[in-house]
Structure formats: structure tokens, C-alpha cells
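Only a single protein chain was left out; the remaining protein chains are all shown in position.
After this line comes chain A, so read on.
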């Protein structure tokens, strides 16, 4: 762990990202950092005056991970000398957290903390949906997706407008995004539809994105409604099938399908069943109104199974702490690398279809090996080529991606500042 902090973790980039400037600003010095130690101890309210102090402190403390909190009105480390009321959180990035454990009822490939390439696709499509909404609807520009190290992803949004938002506004964005908030009430109360019609443009667009991948992710990969008589997996499939049926509008249609599937003696995949719905519906549903209801129901099903499931608490609170990018996940040894949801940056062509492949993400052990082998293979006279250590490992593309993101953000930030300054000049 220590070698990672000393040699690989790109403190400079993380610092610039949090400072919103190449220089030290209040956004960095008044920012809370928290350490978690191997013993389970948790140390809050650390703050640092410079990037070197920050790095040195992390190296000295050698925590299992460090978390990023809010920017306060006063210096967090001096909070004991100040009245409680002075510790007001002033700004923070808006964060979204998607966690695959929330998908356990629909995942058939893995459960709990396990993940694989198949279920990562939920995150991939989820991040697409979120990205579109955050950019197009809310007009945010500077957001970065970060692998959480095990089974989820975080999205950090750094636009100045976002950082200033109070909790009411944050909550309103979360509610806007959290289309499945009514998921629980839908299941208990059997409302006819999950989302109201006509579909809100955000839901409509999300549906388009999800529909493109529905066949691949749900019908092929997850195959939750797969049944083969007399196998162990049947029980879970049938609860899933009952849930699927509960979405359908017509009682008769539900019954017909149920008896058809119950009586089938062979293997029946989700894809077969999805097609069955249409086939049976043709004979059962008479009016176009009913057919439209079914169409709406099918849309609901797609949204229900694939729309990103958000952990809202993380996003709502300004003071909430979240693991910093480039930390190590203590359980897996994976580096929490930023990734690009639209394209693969690992350089490994096998990962192209995943955007980001959590199974081959940079890992502490691998990085150590890479560093060691580089040192053995390259003669010491190579030192004239001033390479940073991370550039000798598979961490390189991720740091570069992050650097580019941070630099773009800072360029905009500085433009914003000089623009404001100009406007102020004009007013005199």
C-alpha cells in the first residue's frame, strides 16, 4: 500500500481536481479529508494547506483509504477551536453512486459483493442514461465516472453551479433521476404503471438507451426467466416470472402465459418468453387500447429492470464523504480508477465491448509486479527519460484520462473566473 501512495497515486491530479485550479485554493485548503485505517478507526476533519502536505500526510498515516468531503467555511482541522456553528459546509461536488448489490433481484450471474463482466453492463448502460440526463437536461459538463473498486461506480460532477447547490436542489436532481423511486410502492400497491404517461422526455430518452441493450443484457446475459423443469434454479425464476407477469395489463393474458409456461416441458429462455408475450397477446387482446396498454407495460418492464438504481443518501448530503478516485479498495486491491463509459481506455482490445472491464482493472498486486519488472528490465541509465512511475504501469491510461478531464475542467473554471472579472470591470 505504502509504495502505491509513494510512487503511483497521482496526488497532483487529485489535488488539481479538488482545488479547481492548478494553484492552492480554498476549495482545497478548507476541504475535509477522512482516513480509514486497517484497525477500523476512522479519522475525520483532516485538511491540508498544500499538495505536498497532503501527500506526506497520507504516506505517514498510511490509511487503507481516504475519503473526500465538503469544503467548509472554516478550516476543518481547526474545528475544535471554533464554535460548532462555524463548521458550515459550503460546497461539494455532486456525487451519484450505483451499486450492483441493488440489482440482486434481477442479477442471475452474481450475488452480493461479486461481480462479473455481465453484470457490469448494468453499470455501463446506467452510466449512459445518467450521463445523457446530466449533460442534456441539467447542462453539466465536468463529470467523471470512477470505479468504486468492487461492485459499483461513482459519478463526480464538478461544475461550479453544482458545487454550490444546497441539499434541496440536490434532492430535486436526485428525485428527477431516480425514476425507480416508486419501485417499492409499485410492487406493493399494483399501480397500473410504473411511470406516468406521457413519458417525460428524460424517461423517454432513457428508455431509448435502455431498449438498445435490453436484449443483450436482460434476455441473453441475465436470462432471469429461464426455466428448465426439475432444476434447482427454477424457484427463483418463477418468482421473477411472477414479477414479470404482474406488469402485464390483462388478467387473462397473465393466466394464459402462466399456464403456457408452466406446462412447457422443455427449456424455455427469457427470450422465448418475451416473444411469447406478443404471440399470446395477439390472440387474447382484442382492442387496440389493450394492445397499447401492453406496449406501455413492455416499456415499464424495460425501465424497471434496467434503469440505474441509485443510492440516494450519498448524493443528497453535502457533508457526505466518499472514497477518492485512485484509492485502493481494501477488500479487492483494485484501484478506484476513473473510466470513460463511452469507450474503452485500458488499451486492451478485449475490453472494448465493456467500455470498462472491472475484471481487468488495475490492481495493487499487478501494479507492483509491473513496477518490479520494469526496474529489472530497464538499465539504470534510462533515468534520463523522466517518466513518472505510473507511466510504467497499466495505470497510465487512467491517470491520463483523469488529467485530461481535470485540465478541461480547470480551463473552463479559469475562463469563468476571468469572465466574471471582466464583467465586474465593466460595471465600473
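Everything below uses one rule, namely that contacts are C-beta pairs under 8 Å (C-beta built on N, C-alpha and C of every residue); 3 or more make two chains touch, one makes a residue touch a chain; residues count from 1.
The rule is short, and it goes like this: contacts and distances are computed from a predicted model.
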Report summary line: Per UniProt, and picking from "DNA primase large subunit", "SWI/SNF complex subunit SWI3A-like isoform X2", "Coatomer subunit zeta" or "NAD(P)H-quinone oxidoreductase subunit 2, chloroplastic", the hidden chain is "DNA primase large subunit"
**Report entry** Option from A:117, A:202 or A:320 whose C-beta touches the chain left out
**Finding:** A:202
Report summary line: By the document's definition of touch, the residue of A:111, A:172 or A:292 touching the omitted chain is A:172
Report summary line: Note that chain A touches the chain not displayed via residues 136-140, 161, 165, 168-169, 171-173, 175-176, 179, 196-204
